[in-house]
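Please see the structure below; I have some questions.
Let's look at subunit A:
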Amino acid sequence: MIPLYLAQFGMIFAVFGLLLLSAAVMVYSERKVAAFIQQRYGPYLVGPKGMLQPIADVVKLIFKEPLRPLSADRVLFFLAPLISATAAFAAFAVVPFGAETTLFGLLAEPISLQVADVNVAVLVIFAITSVSVYGIVLAGWSSNSKYSLFGALRSASQMISYELSYGMSLVSVLLLAGSLSVTDIVNAQAGMWFGVIPKWFVFLQPVGFVIFIIAGVAETNRAPFDLPEAEQELVAGYHTEYSSTAFMMFFLAEYINMVTACAVATDVFLGGWHGPFLPLGFGWIWFLVKIGALLFFYLWMRWTLPRLRYDQLMMFGWKVLLPVSALNLIVTAAGVIYFGY
Partner candidate 1 sequence: MVPLGHYLILSAILFATGTMGVFLRRNVITMLLSIEVMLNAVNLAFIAFGRTQGHVDGQVIMFFVVTVAAAEAAVGLALVIALFRHRETLNPDAFTSLKW
Partner candidate 2 sequence: MGTELLVFYAFAALAVAASLAVVLGKNPMHSVLLLIVSFAALAGLYIGLDAPFAAVVQIIIYAGAIMVLFLFVVMLLNAHREDEPAALEAAGGLTRGPIRTGAALAVVLAAELGWALMKARGANDGMLSAGAGADAQALQSVRSLGTVLFTNYSLAFEVTSILILVAMIGAVVLAKREL
Partner candidate 3 sequence: MLLLIPLLPFLGFLINHAVGRRLSKTASGGVACLAMAGAFGMSVVSVWNLLQMPPADRGIVQQVAAWIESGALVVPFTLRLDPLASVMILVVSGIGFLIHVYSTAYMHEERDSEYARYFSYLNLFASFMLVLVLGANFPVMFVGWEGVGLCSYLLIGFWFTKKSASDAGKKAFIVNRVGDFGFLLGMFMVFAQFGSLDFQEVARQAGHLQPEVTFGAISIATLLLFVGATGKSAQIPLHVWLPDAMEGPTPVSALIHAATMVTAGVYMIGRNAVLFSAAPETLAIVAGVGVATALMAGTIGLVQNDIKRVLAYSTVSQLGLMFVAMGVGAYAAGIFHLYTHAFFKACLFLGSGAVIHALAGEQDIRKMGGLRKELPITYWTFLTASLAIAGFPFLSAFFSKDEILWKAFSGGHTVVWAVAAAASLLTAIYMFRLVFLTFHGKRTSAGPGEHAAGASLAVARDDHASVGGPHDSHAHGHASEGGHLHDAPPAMATALILLAIGSVVAGYVGIPAVIGGGNQIEHFLAPSFAAPGIEAGGARGASHAEAPAEGPVSHAEAVGEGGPAPSGVDAATEHRAELTLMAFSSGLAVAGIGIAWFFWRRSRALTDRIAASFAGVHRVLLNKYYVDEFYDAVIVSPIKGVSERFLWKVFDAGVIDGVVNGAGTVVNGWSGILRRLQTGSMRAYALSVFVGVVMILGYYVWR
């Protein structure tokens, strides 16, 4: 029998490892998907089908020389990547990815498959995302280069703008679930309607889901909203001046943010680990499947859609997304009151 706190520690390390792994997988799959879409081979030399390519990248990056502009703000320049990476990892802490389990009887009482079950988990996710802005902003500002600065300003304003819609679409789900704890939200989606349609909120909140996905993309600075690192305009955006490990951290942060966003979307809209055909114990498989699908969607978008112009981005965020989400929220509230959901 393993004592509980050991299990918790194990959980933390497991999540950490999994996230790193997922980042690696994402790097690889991104290249592969890109290649597939652009009808190339993509990486195929390193390892079978180039599967070890990510490791090669990491090694390369680690052995690069860490550069720092002379006029950079030493402390912040060093701090920025840490902040974004930390934030990225921390956000996942409150995201459950499986039903409560005893790990096949290894544990005395079952533990839920997440690092920390906070009763305001959703808000925590928010808090951390909002903090993760600083990583980028500081990076841009501290490296004291105009490209970086512009990237930082852009990403900051972009994230603030889209955070509102992000939140509102989420709140409409909270109304339905009646709880701020992600686990409760997921469990609220267990079961089926008429035995066929799974009780996922995506079916109750189609608009909310769409908004959530779009805003999520904007939050993670992915294409078509990747203005902070718009290569054509500002060399590489906020991490222009970064190299080697620091750069790797931003890289990592971006992918992990993606994974987190998709995980949250899965938990909140797609019923998390709930799904047909599988016993609850193996719900995490469902979870992985759904997350995978969403991630593929991200990559797909990136390699398909052109980048928006900055003014278009803002216009869309404030004049389309925000009103629609507000409307959606109001309608949902009315519905909740009417049907007493």
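We take it that a residue touches a chain if its C-beta (ideal position, glycine included) is under 8 Å from a C-beta of that chain, and two chains touch if they have at least 3 such contacts; residues count from 1.
Basis for inclusion: all candidates are chains of the complex that A comes from, given by their letters.
Quick caveat, the model's predicted, so the values are computed rather than measured.
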Here the complex member from 1, 2 or 3 that touches subunit A is candidate 2
Which residues, counting only subunit A, touch candidate 2 once they are in their complex?
73, 75-76, 118-120, 123-124, 126-127, 129-131, 133-134, 137-138, 141, 149, 152-153, 156-157, 160, 163, 180
